[in-house]
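The structure appears below as structure tokens.
Removed from the display is one protein chain of the complex; every other protein chain stays in position.
Every chain is named by a letter (A and B) in the order it is written, and numbering of its residues begins at 1.
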Amino acid sequence: MSAIVELTGVDKEYPLGKLVVKALQGVDLRIERGEFTVIAGPSGSGKTTLLNLVGCVDVATRGKVVVAERSTGELGDGELTALRLHHLGFIFQTFNLISVLDVYQNIEFPLLLQGKLGKQERQERVMGLIEQVQLGAQVHQRPNELSGGQRQRVAIARALVTRPSIVLADEPTANLDSATGEAILGLMRELNAREETTFIFSTHDQRVMEHARRIVKLRDGRIEDAG
Amino acid sequence: MGVFLIIAVRNLIQARRRTAFLSAALVVVTALLVLLVALSAGIQENLIRSATTLSSGHVNVGGFYKVGSGDVSPIVTRIDVLREDVRGLSPEVDYLIDRHRGWAKLVSETGSMYAGLNGVDIQAEERLVSTLRLAPEADYREGGGPEPRGDLKGLTAPRTAIVFASQAKRLGVGVGDVITLRTETMRGQSNTADVTVVAVARDLGLLSTFTIFVPKETIIDLYQLRPDTSGAVQIYLKDIDDAERVMGELRQGLAAKGYAVMDHQPVPFWAKLESVQGEDWTGQRLDVTTWQDEVSFLTWIITAFDTITVILVGILVAIIAIGIMNTMWMSVRERTAEIGTLRAIGMSRGRVLLIFMLEATILGAAASLVGGLLGAALASGVSALQLSIPVEAVRVVLLSDTLTLAVHPGSVARAVGALTVFTMLSALWPAIRAARLQPVTAMQHVE
Partner (left out) sequence: MGHLGMLLRIALTSLVSHKVKSLIVGAIMIFGTLLVVLGTSLLDSVERSMEESVTSSLAGHLQIHAASAKDKLELFGGMGGPNADIGTIQRFEALRGAVSEVENVEAVVPMGLGVGVSNTDGELDTALKALRKAVRAEDAGARAVLEERVRQILALYREEVSHKLEVQADTARVEEERAQLEEALSPAFWSRFEADPLAGLEFLDTKVAPSFGGGRALYLRYLGTDIPLFADTFDRFEVVKGAAVAPGQRGFMIADRTYERQVKHRVAMEFDEVHRAVTEAGRQIAGDAILEFRVERMVKQYRRVLFQLQPADAAALEDALRRELPDVAGGLPELLQAFLRVDDATVVARYAFFYREIAPKIRLYDVQVGDVITLTSFTRTGYVRSVNVRFTGTFTFRGLESADLAGVTNLVDLVTFRQLYGAQTDAQREELATLREEVSAANVDRAGAEDALFGGDDAVEEAAPDGAAQAQLDAVRGGELEVESVGDVDAPFAPEEVQQGLVLNAAVVLKDPSRLEETRAAVQAAAARSGLEVKVLDWQESSGLVGQFVLVVRLVLWVAIGIIFTVALVIINNSMVMATMERTAEIGTMRALGAQRGFVVALFLVETVALGLLAGAVGGGLGVGLVAWMGSAGIPASNEVLVFLFGGPRLYPSVGWENVGLAVGIILGVSLVSTLYPAVLAARIQPVVAMQSR
């Protein structure tokens, strides 16, 4: 199996006033296609930072990050954006739906950005996902009319609509009650199994980790256990 | 108080961009206001300068002499006595002069035009000599050199004249040339005098296009007047703002001394000729006026300009008010949580209001101060450049050939003050909204 994500000797530093915060130090990590990986660690251990690097929304200070066979350090903003658009899907802790668009439009949004599919195909794809995340009744509701769980399900659908090779989820259940969180995780597992999409998500919740096949443990910016 | 000030200042610094943009708008508007006021003051100053140089003192004691009831001349008799009486009556007088008044056709070899004559004693006319600038010859004569020619003091000689560049150009004359002055009396009689141009002065706006200076004797000869007559006593005060008051005092004082004094009419002397002609008295009457009366036919320009300024600034202020309210409103929304916290730990409504108002005041004061200084600097700079105005109609309206802006610290301060107060007023509503927030609602605002 080929690695879809490969980090070698990655450091990430943030300037903080006069100090430098070392958010990640000497991280080496390989994630294979189709894996369902949890990045675990206490708050401030560097989970989000790691996901940012993998998600191509940020670049490493040192070391090499290869995503879908592309070394992110060598890419410009436009190429990174294209990489995100075609290979990655995001599920955010705070859902981050586009408030002015309704459920259908939010899910359709990345497809429109891609501009590859015709209207008919888009509609089929979007409606299919809406069925899967069971939001058939809310198709034309705006995000502020949805509950937290519903919003996160929209986010999941949106992350999957482009059939990305990797879906990244940063603490997807942190803002949900535990029952809803469970349901969401279940859904993600199911999709992982069906679509063979690589899932990487972060959490510091012990119960969530039970769903994982592989658990990478972070502490103070270092990998404690690569799972 | 100190801590509130710190909070306000830090908040402004924290919301750097917002502060910067709002400041920019305030700076622009204040600078514009200062510029417009400076332009208006510039027009006013041009008007005062040309009026008090060319056709009037700060206060004038002129008058009309009616030989018969149907006749009228702008003449005062026994000028020396009158001068003494005037001097005795107003201690504020800086100095006074008297000038003869006349109206004549100027005729040269190649052209002619009408102009008002000022019969002056050039030795006594310090202000005139210091205000008039000789025009470079090139201004009025094709192929003329850049150096000015002639001498204002040449007017001490009899049968001489100082003309302005625009007139010299029209008449095709230069220093040393002769022009014929022709006066026409009511009965169609005419008298003429040949005068030699001793100096060509730079134009002083609209008024200078129809004014020339000649020695008193020339007018006395031209109208065949007694030497103890004159046109008007022109009084220059230490402070021009006293003109109105001094006029009132003179009016009463002169009447008390037995002079017949006409009722005040705020129009220039020549506009009174016709109605005085129809009045049924004869002999001498004095007419006391201020410089404003003598140029009242031009004050519409200042009124019009000020009206435009008020409308324009009104519109701008309305736009800016929207901007300030919007900004402050954003600020309140953004800091709802913070306000909630402050209220929760026991800060009173008044204090919340105070913090927001302080913020607006500091912003308003600082930005409008910068704008005021910027405007003042710009105005002074533009004025120093002496840009010439290409369109004749604009020259007429601005009463000057060059763009003149006059900056007064007082008016800059007023503009800055007004904009600051105005910023505070605009911030009032958002600030009150902030102060009205319930602590609980505010805390819950955190997502």
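Keep in mind that, in the parts below, a residue touches a chain if its C-beta (ideal position, glycine included) is under 8 Å from a C-beta of that chain, and two chains touch if they have at least 3 such contacts.
From a predicted model like this one, the values you see are computed outputs, not experimental measurements.
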item: Option touching the unshown chain, where B:Ala124, B:Ala138, B:Met347 or B:Val397 are the choices; value: B:Val397
item: Omitted-chain contact residue, chosen from A:Leu113, A:Val139 or A:Ala226; value: A:Leu113
item: Which residue of B:Glu45, B:Glu249 or B:Glu279 touches the chain not shown here; value: B:Glu279
item: Chain B, residues in touch with the chain not shown (by the definition above); value: 17-18, 21-22, 24-25, 28-29, 32, 65-71, 73, 75, 77, 105, 107, 109-114, 166, 170, 180, 182, 184, 186-190, 192, 209, 220, 224-227, 229, 263, 265, 274-275, 277-280, 282-284, 308, 312, 315-316, 319-320, 322-323, 326-327, 329-330, 391-394, 396-397, 447
item: Residue ranges of chain A at the interface with the undisplayed chain; value: 48, 51-52, 55, 57-58, 77-78, 81-82, 84-86, 88, 90, 92-94, 96-101, 105, 109-110, 112-115, 158, 162, 170-171, 174
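Here is the rule we go by: only the chains that are shown with their structure count from here on.
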item: Centre distance in Å when chain A and chain B are each reduced to the mean of their C-alpha atoms; value: 71
